[in-house]
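Note that one protein chain is taken out, while the other chains of the complex remain in position.
First chain written, first letter: the chains are A, B and C, and each begins at residue 1.
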Amino acid sequence: MKKTVLGVIGAGNVGCVHIGNIMTAIPQAKLKCVADPYPAKYNEWAREMEYPEAVTDYKKIMEDPEIEAVVICAPAAAHGDLIMEAARAGKHVFCEKPFDYDIAKIVKAMKVVEECKVKLQLGFNRRFDHNFAKAHEYVKAGKVGDVHVIKITSRDPFPPAMGYFTAPGGEHCSIYTDTTIHDFDMARYLNNCEVVEVYAMGSKLINKDKPEITRDDTCVITMRFEDNSLAVIDNSWEAVYGYDQRAEVFGTKGAVTVENDIFSQATLNAREGIIAEKPLVTIKDRYGAAYAEEVRQFVLAIQNDTPTLATGMDGLMSIVIADAARKSAEENRPVKICELMPKL
Amino acid sequence: MKKTVLGVIGAGNVGCVHIGNIMTAIPQAKLKCVADPYPAKYNEWAREMEYPEAVTDYKKIMEDPEIEAVVICAPAAAHGDLIMEAARAGKHVFCEKPFDYDIAKIVKAMKVVEECKVKLQLGFNRRFDHNFAKAHEYVKAGKVGDVHVIKITSRDPFPPAMGYFTAPGGEHCSIYTDTTIHDFDMARYLNNCEVVEVYAMGSKLINKDKPEITRDDTCVITMRFEDNSLAVIDNSWEAVYGYDQRAEVFGTKGAVTVENDIFSQATLNAREGIIAEKPLVTIKDRYGAAYAEEVRQFVLAIQNDTPTLATGMDGLMSIVIADAARKSAEENRPVKICELMPKL
Amino acid sequence: MKKTVLGVIGAGNVGCVHIGNIMTAIPQAKLKCVADPYPAKYNEWAREMEYPEAVTDYKKIMEDPEIEAVVICAPAAAHGDLIMEAARAGKHVFCEKPFDYDIAKIVKAMKVVEECKVKLQLGFNRRFDHNFAKAHEYVKAGKVGDVHVIKITSRDPFPPAMGYFTAPGGEHCSIYTDTTIHDFDMARYLNNCEVVEVYAMGSKLINKDKPEITRDDTCVITMRFEDNSLAVIDNSWEAVYGYDQRAEVFGTKGAVTVENDIFSQATLNAREGIIAEKPLVTIKDRYGAAYAEEVRQFVLAIQNDTPTLATGMDGLMSIVIADAARKSAEENRPVKICELMPKL
Partner (left out) sequence: MKKTVLGVIGAGNVGCVHIGNIMTAIPQAKLKCVADPYPAKYNEWAREMEYPEAVTDYKKIMEDPEIEAVVICAPAAAHGDLIMEAARAGKHVFCEKPFDYDIAKIVKAMKVVEECKVKLQLGFNRRFDHNFAKAHEYVKAGKVGDVHVIKITSRDPFPPAMGYFTAPGGEHCSIYTDTTIHDFDMARYLNNCEVVEVYAMGSKLINKDKPEITRDDTCVITMRFEDNSLAVIDNSWEAVYGYDQRAEVFGTKGAVTVENDIFSQATLNAREGIIAEKPLVTIKDRYGAAYAEEVRQFVLAIQNDTPTLATGMDGLMSIVIADAARKSAEENRPVKICELMPKL
């Protein structure tokens, strides 16, 4: 089996998920090098697992001619620059979402990637999830007919830690740009159509007794697509019953609904009711397989020279829509995408 | 068993549902008189069923001292006037939704009802539906904690007939005032809180190839409540898989979801998949029991002198929100309820 | 609408269910007379509901030429004699299950019914239940192909009262003849094939600490049909989570499964799990509509002169199988139906 040689930049939480997958679940890939500026915690785990220990200088990856592709799991503000550097080094790039917070830099990076003729895939792992991929397949096969309404519910099991807002780049963070961004991508993916207008209504409800937090933690976002079909997304940063990840595509021939995954199909029939398991709680349990599948598909796209399934343009559009949603919530008015869309 | 004597004004589709229920499913009520200006079709059915035939003049009901309460199923534009007339005749009133299209008249009717010390109940039958009532019970019992988000999906099995728009009063008709009005009431009922702002995004999708129809047939409506909790409603006039009536209340302790009723629990396990029955299709199948229960509760409120469970204020608020939603869709901006709220 | 005139013999629990249905839910029927030897309790309810009060002498029904059909809800030991008397009086007969405990009398009654050319329908109401009827429809339409295995689970919400065993005729009572008898009929109905052999394994588990009760309260019964397809029934007299009424027909093209009815589709998503409502608990909630439908179909069979949908033969076979099952449990061996089958 041909094995594509990978390097991973950034060995934090998501980085470790990718590293574990490459080591065990993607026979088409081989991990040669991991880079992280503060590798101590990672290295302890890596020794335990007999995985490669990390170097501190990511340039080791950029300069290694044997490495064909890099997986970027660094902080979001560094994504654009790292993508350009990797592309110029002739390496294919898989980059975690968001593409970057700086839209001008995103546009520039897209050009560099094109010029350097390397593949770029953004980390929209939900496109590779068994549930959402199946819904997409039904839509694509025409099972729901013309799409009229898309609905997405995405609720995190736990609110982000405080440090999330005070960390460098925390001023960029919002429920729209960090949570809903996955849902903006999913809406575009399921509908195969571009968004033209967004209206967001947000509230601070979970944190209403914490004056130091001013950001919305709950929101409902309505969108209009080019063909006048509609979408609605609702988000919350805390669902006590688990990680709530549902979607629905409704159209002229019917609807496809995506319900939550649960740990087991064992159900208790008791005096109090019929008690099924609640949705999976952690990202790893819920999307572990999707994280592996997206990198496997990235490697296959390299090996077969086919387009990636989550492109730079997908990365750009999701952040533009997210910015529009944030603006809409701040100004309490519908915002047209063209207000924020850069020239390409 | 004490039996409250009723008269029914209007023997159209909904009138016949109420008449059938009073005759067979509400032992606490007795039907004395039915009035309808064009009773031929009704009378044929009534003779078949051995039910009272209709008089053409509804004044017969107003003037009959034995009749304690009237059930108004006349066209919406006549509701306010009929309510006032009945109240002045000392009769309790059950009136189908909407209260009226004329908000000034609604306010006047509410005052007359109050002065005449009669009961008034609006026909928000979904409050009496087994599914929605159970959800309400869970919320009231604190099972979902503080409410953060309410979601309602309401899709009709078939679009309204053309004549619906061209009939007298048809210019008042819209998806917001005729379909969503139930959902506006349900959102208030489930949240037990008042709406302060509405944003509606609508589209003409089902009828996109019929230029003679200009109204929205699909919409997504976002609302903010006084306590900053949010609601979202999506409507469509045509769901090929049945009458889609779902809701969800999400809060700090969990969520309650309402799924569709189905005709049977027989499921086919076949090569093509696991095929369950689709949602009930007709209003009578889906809400037949709720129609009976609302009138039974109305009669009990009279017999026990307790408040009705869908008041004049509920009728007023639902139409004010509906007008705000229509205005929002027309002007593409969030509309505050106070812009349209009458002085009381 | 043509109305068939009925008399009801026996105004106990089941009798009242039928009486209420005839009065409110079966427009094709008219109740003229009720007979019960101890009518005090019934009459109190009947006055409240404005239903006909009961006479004490059932002969009033037999002798009334206007009464076209009788509904027999008397104790089981009297069924055979009452059926013959009604048939000889020229009345169609609907009789509650079991047909009778005395097989020779059943055979005799079947002959009298045939000679008198009246309709006879046995009270196997589950054949008219929305769930089981739908399963039957799937099987009949060939959706499961050739039937291989039938499975029925039938668990009562509460064990029978002690008096059940000590009442006259209580010595006939057993889980096999009183509970499973419905399931024997259902197995024959779903498979459209005759049973040839039965093996029953029973236990006293619910009542294991009550030495005065010696009967099995839990059992598993296996059956072979003429075509070598198999069936298995499991019964219990106490399921704390409600009235558990499920079935499954498995064959070459798939399977149809019948799950329990629940009161509402409102589900609580909580920290402890996803909690749906438990199955309906009472016979009236679970099978109320089926009780109405079976009598409605009986009346239609009379009006249209078509065969009834639960015949005397169905009544005979179910009691023969029940006796075979009881014998099997007592002797711990498979029992062939031909050992107990009477000559016809």
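The rule is short, and it goes like this: a contact is a pair of C-beta atoms (placed from the backbone, for glycine too) under 8 Å apart; a residue touches a chain by one contact, two chains touch by 3 or more.
Given the structure is predicted, the values throughout are model-derived calculations rather than measurements.
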{"item": "Omitted-chain contact residue, chosen from A:Ile181, A:Val256 or A:Leu316", "value": "A:Val256"}
{"item": "Residue touching the undisplayed chain, where the options are C:Ala104, C:Ala167, C:Leu205 or C:Cys338", "value": "C:Leu205"}
{"item": "Hidden partner chain, touching residue among C:Leu230, C:Met313 or C:Leu340", "value": "C:Leu230"}
{"item": "Residue among C:Lys32, C:Lys60 or C:Lys253 touching the omitted chain", "value": "C:Lys253"}
{"item": "Residues belonging to chain B that touch the chain removed from view", "value": "239-241, 244, 262, 268-278"}
{"item": "Residues belonging to chain C that touch the chain removed from view", "value": "146, 148-149, 151, 153, 155, 197, 199, 201, 203-206, 208, 218-220, 222, 224, 228-232, 234, 236, 238-241, 244, 250, 252-255, 332-334"}
{"item": "Missing-chain contacts mapped onto chain A", "value": "1, 24-25, 27, 48-50, 130-135, 138, 143-144, 253-261, 263-271, 277"}
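Assume only the chains that are shown with their structure count from here on.
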{"item": "Distance between the centres, which are taken as Cα means, of chain C and chain B, whole angstrom", "value": "40"}
{"item": "Averaged-CA centre spacing for the pair chain C and chain A, given as whole angstrom", "value": "58"}
{"item": "Per-residue overlap in chain C, given as positions that touch at least 2 other chains", "value": "268-271, 277"}
